[in-house]
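Omission of a single protein chain aside, the complex is shown with its protein chains in their original locations.
Now for subunit A:
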Amino acid sequence: MAECVNDSDAEGRISYGDYVVLKRGDVFKSVQVENKKKVVFEKQWFFLDNAVGQLYGTRFEIEAGGSLKLKAAKHSGDSLDSKEAGQDNRHIVDDGRSQKLSRDDIETLKEQGLKGQEIVQQLIDNSTTFKDKTEFAQEKYIKKKKKKYESDITILKPSTRLLAMMYHGREPGKICHLRYDTLAQILTLGNIHAGSKIIVFETCAGLVLGSVMERMGGYGSVIQMYPGGGPTRAGMESFGFPSHFHETLHEFPLCKVNALLAGTLDLSEKDADSQATGSGNGRSESSQETSGVSEEKNSEHQSMEVSVDPQEEMRRAERERLREQRMEEKRKKLASAAALLEGRNADGLVIASRFHPCPVLMGLLKFVAPSRPFVVYCQYREPLIECYTKLREQGGAISLRLTDSWLRHYQVLPNRTHPVLLMSGGGGYLLSGTTVAADAAKARNQHKSEEPVASFVPESVSKVL
């Protein structure tokens, strides 16, 4: 079977250091596989060591003690008997007493080592009303109990799909409540593809950055603009990109944008680097720098009187050298990012942050070539209305559209098909458009911003899709 050889197994196996996504039902969590590290997920704790060497997509059981065990192959037709069933619920009284097993009883069963499926069977056997339920109600009951007591987890390779769903389900605040279908629109409307040069400004924990990088596949370049100290990339790390992807990633501080636009960016500025890092290293470096300086002064002082410890001298010289090296690297990074930006020929711009989008958009659009798409996400509508209005006034952009995405899931079962009961209320708003050569006539577009005469244009219905 020659095809098997193509499925490079090495790539398919879990290793130490890998970023993975744990899945239980519809709940996801991103973790890194580390030696003997305790992982907590869905009220259970366990170690991932036994998963190393296994294939991605494998299902595991959690044994007492927290070790993972490969789940035996699925038996088709789970032997949960339902021989008897009722016709409807007219005689079923919900008095809360139909389950004979108490909470303690169930705990005892768990301690005895009973598997999830066995516990569910026990619950069925000890339910006085189960046989009276309709077949559909029995199925629903079993599904509910399985979800609660079967604790299998699956280990998956990270992807935008999984991470976007995870963040939206677990920590939407961290991603400005960006729902995954809205993220889908961003990536497609932005024409994010391999080989382009994309500017990203986001405060979505790195999720948006990572998803852009995934769609670029390691080709082209991404310039992450960042406010304040340094770029947030935690979410991006969760994608587990191969190391060469990181070479396509650049960063540039917002506080230097004006200098870059004016052509006055000084790449040899020393203090720029301690601003530009913002990482723990950066700060301790600058404090080392000052302490180094004061040390020097002191030792100069001292050397007049007492000879300095040669060991100390060596260590200090080494620290100096490393610090210089790091600063040189940062200068190089700043220079390379600046070089990518100053041509003002980026292929796209993606903004998704808690900052007011208007100034961000107006500032960063200057770096984008003509005839390229841009997409701005905002949790709220009004700031995007402002952006729209400003762009209309200023020109340089066409096909402006303010949209949001409506999403609904369905339960599809024989004779039980209907939309799912709970629905997402909203997933944020997008403003998208295309840049054009800067000299834009306002005349053609200005009247659009006023209330038009009410009219129905049929072809716009299909264009809206």
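Going forward, a contact is a pair of C-beta atoms (placed from the backbone, for glycine too) under 8 Å apart; a residue touches a chain by one contact, two chains touch by 3 or more; residues count from 1.
Keep this in mind: contacts and distances are computed from a predicted model.
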Next item on the list: Would you kindly match the missing chain to its UniProt protein name, picking from "tRNA (adenine(58)-N(1))-methyltransferase catalytic subunit TRMT61A", "T-complex protein 1 subunit alpha", "Hemoglobin subunit beta" or "T-complex protein 1 subunit zeta"?
Entry: "tRNA (adenine(58)-N(1))-methyltransferase catalytic subunit TRMT61A"
Notebook entry, point to check: For the chain left off this view, which of A:Q32, A:N126 or A:T188 is in contact with it?
Noted result: A:T188
Checklist line | Of A:P172, A:G218 or A:G363, the residue in touch with the unshown chain | finding: A:G218
Next item on the list: Would you write out the residues of subunit A that touch the absent chain, in ascending order?
Entry: 3-4, 6-7, 12, 55, 57-58, 159-161, 164, 180-181, 183-185, 187-189, 191, 193-196, 214-219, 345, 347, 369-373, 381, 385-386, 388-389, 398-410, 412, 414, 417, 429, 434-437, 439-441, 444-445, 448-452, 454, 456, 459-465
